[in-house]
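All protein chains of the complex are present and in place, except for one that has been dropped.
On to subunit A.
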Amino acid sequence: MKTNDVILQTVTKVTVFIIILFSLRLFFSGHYTPGGGFIGGLMTAGALVLLLLAFDLKTVANILPIDYKIVTAIGLLFAIGTAAGALLFNVPFLTHAFDYFTLPILGKTSLHTAVLFDTGVYLVVVGVTMTIIQTIGVSD
């Protein structure tokens, strides 16, 4: 018995973008308010899982031709690179630096290397979650 998924698919087309935007908000708010790389990555993976539920594996693979194992590797490289960068300045491993910069549009902004480390966490969480779900999802 095939059912018509038109309602689920139409709602998904709108909702996925809102969820991804909210996950980015969570990612960037990690320094001063609840949030951060881990929960942001899980939310992004949740949006992709909603796509997988509404459509099928092949369609989503066509929409996002991403190998999530490579995403995990890039995330780990981000984290290691940020941590090892501290060694160049004769400070202990994993020491972070931050400073205030005046950017053209944003004005006075504080840039922190912890954001790069968090980007690594984000990519690893997205990659690992999606790898697990896609591996389980393949039914042959």
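Operating definition for what follows: a contact is a pair of C-beta atoms (placed from the backbone, for glycine too) under 8 Å apart; a residue touches a chain by one contact, two chains touch by 3 or more; residues count from 1.
Everything that follows uses one rule, which is that contacts and distances are computed from a predicted model.
Chemist: One chain is missing here; what is its name in UniProt, given the choices "1,2-phenylacetyl-CoA epoxidase subunit B", "cytochrome-c oxidase", "Light-independent protochlorophyllide reductase subunit B" or "Monovalent cation/H+ antiporter subunit E"?
Modeler: "Monovalent cation/H+ antiporter subunit E"
Chemist: Of A:Gln9, A:Thr95 or A:Ser110, which one is in contact with the hidden chain?
Modeler: Only one listed residue reaches the unshown chain, and that is A:Gln9.
Chemist: Tell me, which residues in subunit A touch the chain that this view leaves out?
Modeler: These residues touch the chain not displayed: 2-4, 6-7, 9-11.
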